[in-house]
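Yeah, one chain of the complex is gone here, protein chain that is, but the others are all in their spots.
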Amino acid sequence: MTNVNVTFYGVLAELAQKPSISLHGVSDTDELKQQLLQQYPDMAKHNFIVAVNNQLINKNTSITNGDQIAVMPPFSGG
Amino acid sequence: MTNVNVTFYGVLAELAQKPSISLHGVSDTDELKQQLLQQYPDMAKHNFIVAVNNQLINKNTSITNGDQIAVMPPFSGG
Amino acid sequence: MSNNEPYSFTFFEGAITPITVSTLLQSCSSDQSAGAYSVFFGQVRADEIDMKKVTAIDYSANRELSAAIMRQIGTDAFKEHNAHSVHVVHSLGEVKAGELCLMVMVTCGHRKESFAACEYVVERLKKELPVWGKELLSDASYSWKINK
Partner (left out) sequence: MSNNEPYSFTFFEGAITPITVSTLLQSCSSDQSAGAYSVFFGQVRADEIDMKKVTAIDYSANRELSAAIMRQIGTDAFKEHNAHSVHVVHSLGEVKAGELCLMVMVTCGHRKESFAACEYVVERLKKELPVWGKELLSDASYSWKINK
């Protein structure tokens, strides 16, 4: 079973009430999103930007054991 | 008779070999240019920009006694 | 940040100071073929949001991903805009209204290139850098910043 580390940023870290969690048994990023929305329903109000191992992804992407996943709201730097 | 001070800048000051001269009896800026070209034939190679009392002029302009006249080559600041 | 490399990207704790700026400027003067420096500074504005004033912005970032994305933007600026150097400093943590939170400096051979290159880097980093600003308001509430 896959075991991955998920790190939250910005308003999403606030909604998760912690900077990161471990997730088990998610095989791709679509599944990841579903599981997060189940666990944190308030996140549904926000767009997610997802990076797997520091690569931004823009379509459903498979997840491998040990992957580092970043779940980010829209950027607002500068 | 009009008596005016003419100040040269850039390459024109070099050609005049002094920063300024007094000119007598010129009644407008066209006459001024003619007189300068007679006195300094090498100036014919350059475009003149003329200011009378710190006002740039772009057409023939009459000259009054005591006017301060600047005779300038094209600008190259910055 | 103040080396002679043509590229740097730094997160800076708190507000960017004029010292940071002059250090960076000095580090570029060895390039005698650069005729133009275009520099952009972002300053935290005391905007009003729902009748409350922004007193500061608290910045957080995905630092590793920011480094990778910023390097790509820099590489593109060298290739597409003839940049001789690209240096970026972004604040993390709290920056008060009236203080600097972003500095982008681009050097090029000529001025028109430098204007275009600097604007290019600023626009791209505003869109693409994984950084978040939390606007702290005068009544101790806050609001997450949204970039336009």
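As written, the chain order gives the labels A, B and C, with residue 1 at the start of each chain.
Quick note on the criterion: a contact is a pair of C-beta atoms (placed from the backbone, for glycine too) under 8 Å apart; a residue touches a chain by one contact, two chains touch by 3 or more.
Predicted, not measured: the structure shown is a model, and the values here were computed from it.
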Visible chains in contact with the missing one: B, C
Subunit C residues that touch the omitted chain in the full complex: 18-19, 21-23, 25-26, 29-46, 97-100, 107, 109, 111, 114-115, 118-119, 122, 126
Contact footprint on subunit B, counting only the chain that is left out: 7, 9-11, 13, 49, 51, 54, 56, 70, 72-78
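Definition applied: only the chains that are shown with their structure count from here on.
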Averaged-CA centre spacing for the pair subunit C and subunit A, given as whole angstrom: 27
Cα-centroid distance, subunit A relative to subunit B, in whole angstrom: 73
Multi-partner residues of subunit A (each touching 2 or more other chains): none
